[in-house]
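Take this structure first; my questions come after.
Missing here is one protein chain; the remaining ones are kept as they sit in the complex.
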């Protein structure tokens, strides 16, 4: 038994069954080798136009916010392609940091972030499975409802 | 003198004495080799029940929020164990991203996050010393008061 397990037992602490994630991502991603690419926080801008502005769900519906999250993915992949040249070098989506502009009583951040996570899974199968944090924020740059930063692993 | 130090001097900028962290974590963590495990944002759920919902300190006391932070640690260790099999492979806790649901006049995010940091130090001694960011947010998934994401280093 590892020292950590012994200490947990000594303190009468038990590790739970790993909770199933409440959305379409995975609890943990291991990275043993390869190169990281860190992508700056992406906002839902397309052809120079913001897809939406304001908070979810008061100004922006959850469905529109999901579309915004999808656009963040496309913008991130474009930034990645520019950085590494060939998207065939993408090995794994490692982490998403999802920020949703929302009031204090909003609880559906995972639904919004799933717009991004589901698209990554659809495009990349197991290579698209990532760790994720999704949180509310009062405001984001330019007033957008969603901002997502990405960490990728590449060959 | 490095070029950076020369430029700092040229711009009449001086590096301060490193500030002692305001809580039970360390200013910096170096990672020279090993494998990273990124753990998704953990929420204070135990046996399928949320430990609390709402903002700190209005709906949830700082003490209860600290207990929530501790549960996030246990859930993260469970996710890590599922990922790597043997927690004896854990070499270092690298980083915590702590999000505390709180109003605009709350200032005690470090106290809440210490619920997680203190437990990690208690369980892992020096291997548990981590870098940390703790910030307020208006809302979190399912209405929980605390969400924490983790980066671990493993053998």
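Every chain is named by a letter (A and B) in the order it is written, and numbering of its residues begins at 1.
Heads up, the rule we're going with is that a residue touches a chain if its C-beta (ideal position, glycine included) is under 8 Å from a C-beta of that chain, and two chains touch if they have at least 3 such contacts.
Predicted model only: the values in this text are computed from it and were never measured.
The residue touching the chain not shown here, chosen from B:65, B:102 or B:120, is B:102. Mapped onto subunit A, the footprint of the missing chain covers residues 35-42, 45-47, 55, 74-75, 77-84, 86-88, 90, 97, 99, 101, 103, 122-124, 137-143, 147, 149, 154. Against the chain not displayed here, subunit B makes contact via residues 2-5, 7-8, 11, 13-19, 21-22, 25-33, 94-95, 97, 102-110, 131-138, 151.
The rule we apply is simple: only the chains that are shown with their structure count from here on.
Averaging Cα coordinates per chain places subunit A and subunit B 18 Å apart.
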